[in-house]
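All protein chains but one are shown at their positions in the complex.
So that you can tell them apart, the chains are marked A and B in the order they are listed, and the count of residues begins at 1 in each.
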Amino acid sequence: MTTKRISPELFEKLVGLAALELTAEESTYLFEEMNHQLASVEALSQIPLPEDVEPSLHGLEPKGLPPRPDEWKPFAHPEAIIALAPETEDGMIVVPDVKGAK
Amino acid sequence: MSLTQLSAFEVAHKVRTGEVKAAEFAQAALEQIRAVDGVSGSLNPGELDPIEESKVHAFIQVTQDKAIEQAEKVDQKIANGDEPGLLAGVPLSVKDIFCVEGTRTTAASKIIANFVPPYTATAVQRLVDAGAIVLGKVNLDEFTFGSSNESSAFQPSTSNPWNTEYVPGGSSGGSAASVAAQEVALSLGTDTGGSIRQPAAFCGVVGLKPSYGRVSRLGLIAFASSLDCPGPLSRNVRDSALMLQVMAGNDPKDSTSSTLPVDDYLGALEQDVKGLRIGLSPDYEAVYYPDLESGELHSEPIQKGVREAVLRAAETLAKAGAEIVENVPMPNTRYGIPAYFVISRVEAASNLHRFDGVKYGYRTPEAVEDLNELYRRSRAEGFGLEPKLRILMGMYVSAAEHASSYYQKALKVRSMIRSDFEHAFDPQGAYRLDALLTSTTATTAFKRKAVYGNSVLMQYSDQMTVASNHAGVPALTMPGGLDENGLPIGIQLIGNDFREEMILRIGNAYEQLTADDAWRKVRPQVLQGEVRA
Partner (left out) sequence: MKDYEVIIGLETHIQLNTETKIFCSCKADSWEAEPNTNICPVCSGLPGVLPVLNAEAVHKGAILAAAMHAQINTKSYFDRKNYFYPDLPKGYQISQFDQPIGRGGYLDLPLENGETRRVRIHNLHLEEDAGKTKTERGVRLLDFNRCGVPLVEMVTEPDLRSGDEAAQYLIRLRQLLRWIGVSEADMERGHLRCDANVSIRERGTTVLNTKTEIKNVNSIDSVRQAIGEEAKRQIELVESGGKVESYTLDWDADRGKLTKMRSKETEADYRYFREPDLLPVVLSTEEIDAVIARLPELPLARRARFEQEYQLSAYDAEILTSERSLSDYYEAAVAAYAGEAKTAANWMMNDLSRLLNDLGKTADQLVLKPENLAEIISMVDKGKINAATGKSLLKKVEETGKSPSEIVDDEGLGLIADSDALRKQIEGILAGASAEVASFRAGKESLLGWFVGQVMRSSGGKADPKRTREILLELLNKE
């Protein structure tokens, strides 16, 4: 049995999509571990699944409340949320601009 | 008997009757923490004194002032003749993955090491409202991602109070250790693939993963939203029942929280096990793991002493009148980990998107070119290796071109795992079980660094626990003996949907039946008053 391996190119693409950047050491380790995990995950492809089996999002389907009534309940301290931000100005969070976007 | 040895049930009783003040329990807990915990986990631990190696290090943060304040409030209530709550004066630790208003909440990660939430998790709020005293926040694997506590960004990570060279398990390692080391009577943990039960088993305490939706997830920093369950850790079954009693019940702020009425868990403990059908499954007697290169599945029987503890428990329960049903097939158990590798990673990658250096937590101090670099740098510097690995894996298996072969497939396997339980518990079926009895883990605790770094092997330590997370059913772990090294063995009772009362009842009966067993007299190393050489 041969297992699927993630190519280094795909790995790099995933790192970009994940908004990460890795040191060479991290890269080597994570690349290997991902491929090892993939070997485990490949077991899924061996499982004979009956035709009619439905995917289950929660094993035990939650039976919660129906959607809530449309009633305004303001949060008491919105300013406390903005106070958590590393940089703010006039009640707004400040971030650098995005290059090459709108 | 010292105050710290008392069960939550006893503490609440003494406080309620005025025999001992809540403040005295809070002080006793603080003293115990000072005696056994050592330095709290931190991002920059520096050089550690060798004596720290014999300490528990369960806490990231001891909230002493708040604890004393809460205790005084409870005492004031009692003085006023007001109802102090079911947990009056009970010392509690909270896994540092739950938001507590005004208390730093770190998820054991650098990326939110300075985060002070402006709101409190429902489970914590209910415990505090019932009179529990929060002693502080305890350590865990970063974002709960692990089974040994070692991946915490807050070092030193927690040790196993039975032998500090061993891991406490994880991710609720700090929770289990703080209860085992008698720093607190109760701890609030979370269980996504076994994160309450595995460390509880490793540390010789009781832990309960409730049914999915029984306890609100609001305020729990999410790992895998479809699997996460908050739950209690305690030193006996009754205390877990008591704690669940307080926490369970619908929360309008968690859409997946169940509206089913909450059972009388404490009342259920009064009943014995006569006539109950308790199953044993061969599918829980071996572990299946893949060859890292070929992916081929190998199997290996679980640790001998662990298996014997399960059989011993079955015998004990049989003698008390339970009917043991052997050879219950749970054929999809072995696919629990592969499916978990997919489902939990997809959800985790998405749940971790919000940690981006923009709104709260860590932002790179470096000058950046633009916003995208800010994201990359902040996340690269803020996340440890394990979150990075989980994000990348989640990205891969949910990518549009792979989602059907991985994610959709895993969700179907999840259905299959669920159907194993449905068959076993079906009241009209062949097995008609009231509970399934298994080991909680394949082995007892492992040594520090023995597994850490091998992400696959680490994940496979959840093999006995993860199936109940997939299925959403409740599962209880409790001590079932000690292995040849004197390390605790955990045995597990898995119940049908929302039948926590049944597994608690069986667990409590087992505890009573084995109360005089010799192994129950053995105390963890850190409580033996000796420092390891």
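The rule we apply is simple: a residue touches a chain if its C-beta (ideal position, glycine included) is under 8 Å from a C-beta of that chain, and two chains touch if they have at least 3 such contacts.
The structure presented is a predicted model; accordingly, all values stated were derived computationally and were not measured.
Among B:Pro117, B:Gly189 or B:Pro232, only B:Pro117 touches the chain left out of the display. In the complete complex, the hidden chain is touched by one of B:Asp239, B:Asp283 or B:Glu347, namely B:Glu347. Of the listed positions B:Ile68, B:Ala399 or B:Val522, the one in contact with the omitted chain in the full complex is B:Ala399. Annotation: of B:Cys99, B:Val413 or B:Val466, B:Cys99 touches the absent chain (contact as defined above). Summarising the interface, chain B meets the missing chain with residues 98-99, 105, 107, 112, 115, 117-119, 121, 217-222, 224-226, 252-256, 346-347, 349-350, 352-356, 358-360, 371-372, 375, 395, 398-400, 403, 407.
Residues of chain A that touch the chain left out of the display are 17, 19, 57-58, 62, 64, 66-75, 78-79, 81-82, 84, 89-98, 100-102.
Please note the rule applied: only the chains that are shown with their structure count from here on.
Between chain A and chain B the centroid-to-centroid distance comes to 23 Å (mean Cα coordinates, whole Å). Residues 115-116, 118, 211-213, 226, 250, 252, 254-260, 289-297, 332, 334-335, 337-339, 341-342, 349, 356-361, 363, 368-377, 379-380, 383, 385, 388-389, 391-393, 395-397, 405-406, 408-418, 453-456, 459, 469-473, 497 of chain B are the ones that touch chain A when the two sit in their complex. By the touch criterion stated above, chain A contacts chain B in their complex at residues 1-3, 6, 10-11, 14-15, 17-22, 26, 29-30, 33-34, 36-47, 49, 53-60, 62-65, 68, 77, 80-81, 84-87, 93, 95-99.
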